[in-house]
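Mind having a look at this structure? Questions to follow.
Here the complex is missing a single protein chain, while all its other protein chains stay put.
The first chain written gets the first letter, and so on, giving A, B and C; residue counts start at 1 in each chain.
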Amino acid sequence: MNPVRNSNRGKNKNIRQEPSISNGVKSKSYIAFVTVFSMAFVISVSVRAAPVRKKLAVKAGSIITITGADIKNGTILIEDGIIKAVGKKVEIPWDAFVIEAKDRVIMPGFVLAHTSSGLDRANENVPEVPFLSTFDSIDPISPYFEDSLRDGVVAMLVLPGNNTLLGGTGTVVKPHGLTVEAMLIKRYTGLKISLRPTGNTSRMGHMQRFRRYMSDLKDYLEEYEQRKADAKEEKKPFDEEIDPRKQPMLDLMNKKLTAFIYCDIAADVLKAIEIHEKYKLNTVLVLNPTCYKAAPLIAQKKLPVILHPQLIIWETNEETNEEEMKVIPMIFHKAGVKFAFQTDTSQYGRRYLWYQAATAVRHGMKREEALKSITLYPAQFIGVDDRLGSIQAGKEATLIFLTSDPLDAQAWVDKVMIAGEIVYEKEKDQRLKKLLEKPDEIQKPKDTD
Amino acid sequence: MENPVVMGHKNIILISSLLLLFTFTSAFGSQDIAIRAGHILTISDNPIENGIVLIKDGKIEALGRNVVLPADVRLIDANDKFVMPGLIDSQSRLFVMDSELNESRTIAPELNILDAIDPFIKEYREVLAQGVTAVCVAPGSRGLIGGRSAVLKLNGSKNVDRMVLKADATLKAAVGISTSNASSSLARLEHYSSIREALIATKVYMQRKEKADRELAEYNRKKAEYEKKDSGKETEKKEKPKRPARFRSSPASDVLAQVLRKEIPLQIEAHRVVDILNALRLADEFGFSLILDKCTEGYLIADEIARRKVPVIIGPVSTSFVDMPRLEYRNHNMSNAAILSKRGVKAALGVSGRDGASSKFITLAAAMAAANGMDKSAALRAITLTPAEMLGVADRIGSLQVGKDADLVILNGHPLDIRTRVEMVMIEGKVVFERKSQQ
Amino acid sequence: MKACVILLSFLLLMPASAKDEQSEVTAIKAGKIFTMSGSPITDGIILIKDGKITDIGTGIEIPEKANIIDAGQKVIMPGLVDASAVPPVRGDLNEQSDEITPTIRISSALDPQSKILKRVVQTGVTTLYISPGWRNVIAGLGTVIKPTGKTPKEMIIKEDAALTLVMSLDSTYGNQIPRSQPPRNFYFRRPTTRMAIIWMLRKSFFDAQKYAASKEKDDPDMQILASVVEDKIPVRLNVRRAINIRTALKLAEEYDFQLVLDECTEGYKVAEEIAQKQVPVVLGPFYYYPGSLSQHREGREVNWNNAGILTKAGVKVALTSGAQPQSIDLLTAAAFAVRHGMPRDKALKAITTTPAEILGVADKVGTLEKGKHADILILSGDPLKVTTRIEKVILNGKTVYKAE
Partner (left out) sequence: MVKAADAPQNLAIRAGRIWTVTDGVITDGVIIIKNGKIQAVRKNPDVPAGMKLLDFSDKDVMPGLIDAHCHLGLSLDIYSEIDETVLAVTPDMQILDAFNPLADDVKKALRSGVTTVLLAPGNKNPIAGQTAVVKLSGKKTKDWILKRSAGVKFSLRDDALMSDRRPTSRAGLLALIREELNNAKTHEQDKPDLRIEVLKSVVDANFPVYICAYTIDEIVSALTLVDEYDLNAVLIGAQQGDEIANMIAGQNIPVIYSPLLLFSRDKDLKRVVKMADGGIKIAFSSTAPRTALSDLRTSAITAVRYGLDTEAALKSLTINAAEILGVSKRVGSIQKGKDADLVILNGDPLQPTSSVEMVIINGTIVYQRQKI
């Protein structure tokens, strides 16, 4: 890790002690505090204050509000990027700019609660690095973000990968903007803990390493408090900082950070719960498919879950020797667990959040619930549900315009609006054209001989 | 240092309550159960013919020829059958994946096998079906000091803490294990000495710790005194006492300290004569309570072992239990158990099979030991009460005695007869296995 | 607990399949039937007798003792045909000891108990073409099988269905060039370049032609190559780059053999030429990103609409899993082909009739017609909706999968 950067982070109290920076206004002011990132301030503001019309009225063929009932031929009234009203008969002020979307389905943008893409490298090879932040590693021009926007994702929590015991803290960004600061929605959210042993360590060693770290932390704090007490006693001034490298774990324990605990096998879930309860954390479980065996436990503990992109696995039934299809989202759904989906590009569909939801619906999940797990729930898990995840008055006007029903493979994202500003339009998407249309005839070589 | 097990206990006790419901194949609340059996092998005492075992809230309430049955008791009729305590495999690797058995570090006493337990693996059902109700799982033999073992019950719980009968049952160590199949005389030397070093270091550590505690106490006393002086009418100013440096405890050393204080026995895996002697020498020097594990060539120095009253867990009885006999088994002798027990060594039998499923053959192991000279009663004791005593759980399991857990097996014949089938298995009064009729 | 669930699900499953086997005739009623041979039938009936379709249409009267499966308003379509599936074979699919191994028959190594088969059935695939791996220039003979039966004999419906050639760079992988050190094993060998691959193909077929003409028939390798140039066995040629596709077409002309193109990643660039030569294409796995293709050197220029562009140009296109265990869901593949620009009807054909024709088993499978195998899918809705699920798979008239 880079000591200079860390000492900066250490000194800068605003970053750490600002109580959950969640809504847009606050986050602006919060960034403003950050003297070291004053540059960021300028840009992020300039992005917000881009040529957004002050008042907008979107006339939609149908509106999926997520929290409320769907609305046919409704209107969404937007002012300064915030939704003012939504409904069938919303009267449009004379000075509002009207966007006609009669043949479109409009819904809140998708939210991705866990990804490690868009980073140059996802994992540090030292096991305990809670003080690292993806903020310093996000690559704004990575095609991943471009694609995410194209696919209707408007917010994503970028966390370190699953190969590091204490991997570091995450950053919530929107896939739009030329710098990380411009993309930033919320930084210093979530800390990644991975229970999968790496290298040649066993689970015994891995857990022991974790306990060791925690007991050291305990020692450190006791000593710190002792020194403080002594200073008080001797009426000396006490200006010693908490070691910035330890701060994130402390914030984890006083719930300023949410723990994103990755479990590789079902047995790891038990350990995750153990940790969750011992340290009284805010916990979100990031699960491998086989963890479904622990679903009843998770349901009982009411822990939120982020599912692996692979939603269907097969297992051999020992008695009959038959292959049995296990539909992971259904197992959790039946158990009553609240979950969000993840994506990857390893096969057809999985790249799209809407396809993941559709897969669950295919196997019997309620449509409303499925849609929630790609919008509202992930927004809740990463603490941006006060501005994203549904279409309600007061929330940010971050919407996607679809050509037809979101769960239909033939539906395309036609427009993406972030805080009242249209940031993506399909017909202007050159790359998509290149991917879908026939290139100009390349001339044939003359026949030799 | 924080104890993971205790910690866990406080926390996840809730889950278990829920899990109980669907983990047990059939559970009838806390109704009393009486088993009328043709033969009751108590193991601790003589067998009882045509007796009754009375079970109340998971414990054995009474047993004998004439037990008065309370009203509304559930009577299980086993007139022509055998009843015996649940079997124990003291060398099992059930619930642990191969990859999790060993840690790359060589001296790692702070490790705990409970972190490697995967309650979701299915093999245990087959083991249970053969009458095994408890297993002792220890780390593998790759590390010199591999970590602490634990005694688990096969009660089908998906929650490790509910399975645990005893955590930190032993600390597992190994000397002279050949990693390749080449001769390992050098490794042998190195193993012995590095374990010895670790123990010596621990002694020093303990002294330092005591000293630190003393100093702290002293300081606190002085400080209190000083403050008193300070507050009262000060006569002559005393200078303020200095706080001693804070003592940093080390999880590893703390475990070894427990060993030296005889709180945890050291279970040393040794095959060849020289290794066994090394283990004994260590015990002589440091005076910890030793359990010899495997002890393949023990029969060659039975008296040495007997003289020191060191208990032994023998296994595998037959090399059929291991896939490919390693160098350690070169002088393997199926009479090992017989010879040792006849010379008065306290000998338990383990399967020490290649994987978890092997534990289901514990009775076969006992039978083989009997075939090679161990008398049958001793062989049966070696897979029930003896291991229970060694592992410090004899107050709960291992024999049929009033007050002990109702972990028992009902068989349709003598346990050592190959044609005998397990009819029913109970753990703490709950039926966890019942043989289907068509089988 | 889990055991109980499993047991239950099986109790649910058993009766259906059991009954199918007992009773003589099975009759299936459904709201909509995509026969793939003509226009869809509404409220149709299919009669099945010993594994074959005996009658199909509306208003057919059902015999007394027939076992009736009433699919209600559900949708029925023929079992899917994967023209490039993952072989149910253990271990290495490539015989690495030589780059020209025509006598290798993938059928000889079939594993009837393979998990792959049991899974693939649940995704609706009832006919598969499997071939040796792609690490040899001439890899060997592929086979058309059905995912049922205890022995290869029972599974195979067309042995020696095609000879697999590999013109993509895969056939050079693992080969080392003997430079300073002397060749130690057979990995020191040709080909290591594109030109060498094509040279070897030319050479083999040149010899094959001579052999075919000559009298004595004593070389098993040549025997097979000869039957290719004699047009008895078609060729499946794995190729990705446009330039190689051209070469392949030329080669097919020179030695005139029946050509089928495999994978064909850059096919969209030379669609017209392929169409003009009337060469069918079996599209390989779909990749979102240029370079995400494992053979990145050849996958720089992916086009999502490869299938669409080829079909528009008039090429016969089959959509397949591309022998990738990861992507085995053909229905989804078709749905996305349509999303990217392939006409709907063509997409449906591309996973049923077209592959059946390419594999030369169109007389047995691919459509729902009198006399054809009773391979039937019962779907909860439209085949190309991703929210539609496979309710039941009927293979040779027997229910082999039923969703809980």
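One rule holds in what follows: a contact is a pair of C-beta atoms (placed from the backbone, for glycine too) under 8 Å apart; a residue touches a chain by one contact, two chains touch by 3 or more.
Just so it is clear, the model here is predicted, and its values are computed rather than measured.
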For the chain that's not shown, point to the residue among B:Lys223, B:Lys342 or B:Arg435 touching it. B:Lys342
Out of B:Ala198, B:Ile264 or B:Ala370, only one touches the absent chain, namely B:Ala370
Among B:Thr202, B:Ser358, B:Thr386 or B:Ser399, choose the residue that contacts the chain missing from this document, as touch is defined above. B:Ser358
Hidden partner interface residues of chain B, rising order: 123, 126, 129, 181, 318-327, 334-335, 338-339, 342, 351, 353-355, 357-358, 361, 364, 367-368, 370-373, 376, 416-419
Residues of chain C touching the missing chain are 89-98, 101, 103-106, 108-114, 132-133, 140, 150-152, 185-187, 218, 220
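Rule of thumb we're sticking to: only the chains that are shown with their structure count from here on.
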Go ahead and note the Å separation of the Cα centroids belonging to chain A and chain B. 46
Provide the C-alpha centroid distance between chain B and chain C, rounded to the nearest whole angstrom. 56
Please list all residues of chain B that touch 2 or more other chains. 22
Per the contact definition, I'd like the list of chain B residues that touch chain A in the complex. 1-2, 4, 7-8, 11-12, 14-15, 18-19, 22, 99-105, 108, 110-113, 115-120, 122, 139, 147, 158-160, 243, 246, 248, 251
Can you list the residues on chain A that touch chain C in the complex? 143, 147, 314, 316-317, 319-325, 345-349, 351, 355, 358-359, 361-363, 407-410, 412, 435-439, 442, 444-445
Can you check the complex and tell me which residues of chain C touch chain A? 3, 6-7, 9-10, 113, 115, 118-119, 122, 242, 246, 268-269, 271, 273, 286, 288-289, 292, 302-305, 309, 324, 326-327, 329, 332-333, 335-336, 338-341, 380, 384-389, 403
